[in-house]
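Here the complex is missing a single protein chain, while all its other protein chains stay put.
Chain nomenclature is as follows: A and B, assigned in order of appearance, with residue numbering initiated at 1 for each chain independently.
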Amino acid sequence: MADQPVLEVRDLSVEYRTARGVVRAVDGISFSVPKGAILGLVGESGCGKPTVARSITGVLHQSARIAGGELLLHGRDLVSGPPKAWLDARWREISFVPQSAMNSLDPVYRIGSQIEEVLIHRGGKTRAEARARASALFEMVGLNPGRLDEYPHQFSGGMRQRVAIALALALNPSLVIADEPVTALDVIVQRQILDVIRDLQRRLSLSMILVTHDISVVAYLCDQVVVMYAGRVVESGSTRDVLEQPRHPYTMGLTNAFPDLESAAHDLVPIEGSPPDLSQSLVGCRFQPRCPFSLPVCISDDPRTEVAETGARFACHRHADSERLRRQSRDIATWQRPQ
Amino acid sequence: MTSAQTSAHPLVAANGLTKRFAAPRRLSDMFSGQRPHVYAVDGIDLCIGKGESVGLLGESGCGKTTTGRLLLKLTEPSAGSIAFDGVAIDTLKGDDLTAFRKRAQLVFQNPFDALNPRFTIERVLAEPLVNTGVERASHRDKVEKALAQVRLPPLSRFEGLFPHQLSGGQLQRIVLARALVLEPDFIVADEPVSMLDVSVRAGVLNVMREVRATLGLAALYISHDLALVRYVCSTTLVMYLGKIVEQGPTADLLKTPLHPYTRALVNAVPVPRVDQSHAALPIIGNVSDARGQPRGCRFRDRCPMAVARCAAEEPLLRDLGQGRRVACHLA
Partner (left out) sequence: MAAPDMAASRAGAAPGLAGKLARLLRDPFTVAGLTIYAVLIIVAVFADQLMTHDPGDILFRANGRVASNQPPSAAYLLGTTNLGRDVYSQLIGGSRIALVVGFTAAICVAAFGTLIGLLAGYFGGKLDAILMRLADLALAIPFLPFAIVLAGFSRSSTTNVIVAVVLLLWPNTARVIRAQVLTVKERAYVEAARVTGASDARILFVHVAPNILPLTFLYGSVAIGWAILTEAAVSFVGFGDAKNISWGYMLQDAFVSQALSRGSWHWFVPPGLCIILVVIAGFFIARGAEDVLFPKLRS
């Protein structure tokens, strides 16, 4: 615990310039990635999680900018530091596994030479060293090194995703960010890739941020979880704590909305409504319009982030009642008429 | 397939249904003069009783979407036959085809693409009625009824709105309402919630379940998602490379899968709970090519249990009683 976290995100805000004005897609979020842990960043579309992933890798869209906050990599701030330091950190320190590996692989080059390219140009290896390292990486992610000389189209989706993981690990980064790494894959392949990630994380004691919309992926892989809603962190903590004892109604809703193989008898509980429009100025709790437990204070005041005795953090005015709300939240009737 | 079936014939019955596509030719094919085919659907039998909900489970490329399109006469089979309420659909034309269209509808996967961007919501919902020549005076009532069935507000709330102005969850309910406006007996739902956010997914699934039950609709849910199938289907078929490898009552099938492929699927699904099995998957490698019609079992190269017989002889779907059937030599 005394270990310095690999990455600490402090009060990060990111804004987009759009035709409808400035949209604060990420609004003052904080969390940290402990060494050797997988942190799951969950939330639905429009909650800002890809923006967080992109800000950390330093590859934000042209129209976006970091409006405030710090990104401390091994205690050094990337945002206020020289741009060159951030550029140097990219791939060497912080690497990235995209949702679809096809985007990161060039179709006209052999896969092996693409990995070697990274090793030679970013990692300063000789060609022979790079070749050996590429073979080792292939074995690490469960691919046959004999296929290094093939082209991306000869690989299936799952194999390409393995290549993307190998590429991300090429320079022994201290942090790997994976953006929905299994979303586009079939169930079985998905599980195979999750197992590769799990296995590698154990062996290399990797630190990872896994961006996903899928609670079950978090439950399967992640040690820590950060739940985002409308650009804010609503709840964070150890996966067990957050998923088993959710303290924020949104997290309660998310865990109930997921169909479960073994408990299909009960009704799925939807969260009615949709996320707020972030181009408007918002007062109060952002989940309030969809929350069945909201009080007048939720409309007027922003909830402060509280810390539970377990170390979990959450931002809800009704945290004192969380035990009771949890029980109520499992009843579909609770969510059908938001107060 | 079982108890739900009260009349003499099932609502939908397919026999030996096959759909093959010309595969892209390789150089070697040109020399050998072959015209290779991909068998998207390869001789499947399928039977859906009135009011029954059947799940069609499989990975992408297994032919499940093609099966759905065949049943709705959106594409023609290369071999085999389909009977809808006892009538063969392959020769339907003109008014008979329109009558069939009124009774068999499709719910699309991507609600953002399934609605004409230039049509208002009102026009989208009335379009099926216009197409099938339902008298204009009744349109408004029928549309309102369909909206109520999917638990959307009345039409006045959608006045002048276009599809891009609604959220994904609302759009998918509109897509469902459009299918219901013709008061069909049978719907095919192709991955109906895969494009939606988790929080709205549950709402759409509940509506589908409710509508199906109250209207007594027969439905074929096409999905890769076991949990969805578990949630809405009484019977499930598992498809692998154009073949049905296992079928049975959903709860039994998922609890005690008999085919090694089904077993792998069931084991692969992560559940949203922290304490879950991390046991190794009983499967090897990736899906092989569907080019041509290989001998033997199509799953054998991924099957950890495969024996010599699996390569020599194709396993047929065997009846095991209690509605369960499996195509595996070892089950």
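Operating definition for what follows: a residue touches a chain if its C-beta (ideal position, glycine included) is under 8 Å from a C-beta of that chain, and two chains touch if they have at least 3 such contacts.
These numbers come from a predicted model, not from an experiment.
Trainee: Among A:13, A:183, A:238 or A:328, choose the residue that contacts the chain missing from this document, as touch is defined above.
Mentor: A:183
Trainee: For the full complex, which residue in B:53, B:67, B:105 or B:223 touches the chain that was left out?
Mentor: B:105
Trainee: Quick one: say which of B:10, B:128 or B:272 touches the chain that got left out.
Mentor: B:128
Trainee: If the hidden chain were put back, which of B:12, B:115 or B:152 would touch it?
Mentor: B:115
Trainee: Identify the residues of chain B touching the omitted chain, counting contacts across the whole complex.
Mentor: For chain B, the residues touching the absent chain are 72, 74, 97-98, 101-102, 105-106, 108-110, 112-118, 127-128, 131-132, 162-164, 167-168, 175, 178, 182, 195-197.
Rule of thumb we're sticking to: only the chains that are shown with their structure count from here on.
Trainee: If you average the CA atoms of chain A and of chain B, how many Å lie between those two points?
Mentor: Taking the mean C-alpha position of each chain, the two centres sit 32 Å apart.
Trainee: For a test of understanding, state which residues of chain B touch chain A in their complex under the given definition.
Mentor: Counting only chain B, the residues touching chain A are 59-60, 167, 169, 197-206, 224-228, 230-231, 251, 254, 264-274, 276, 278, 280-281, 283, 286-287.
Trainee: Considering only the defined contacts, which chain A positions touch chain B in the complex?
Mentor: 44-45, 156, 158-159, 186-192, 194-195, 198, 213-220, 239-240, 243-244, 253-262, 264, 267-272, 274, 332
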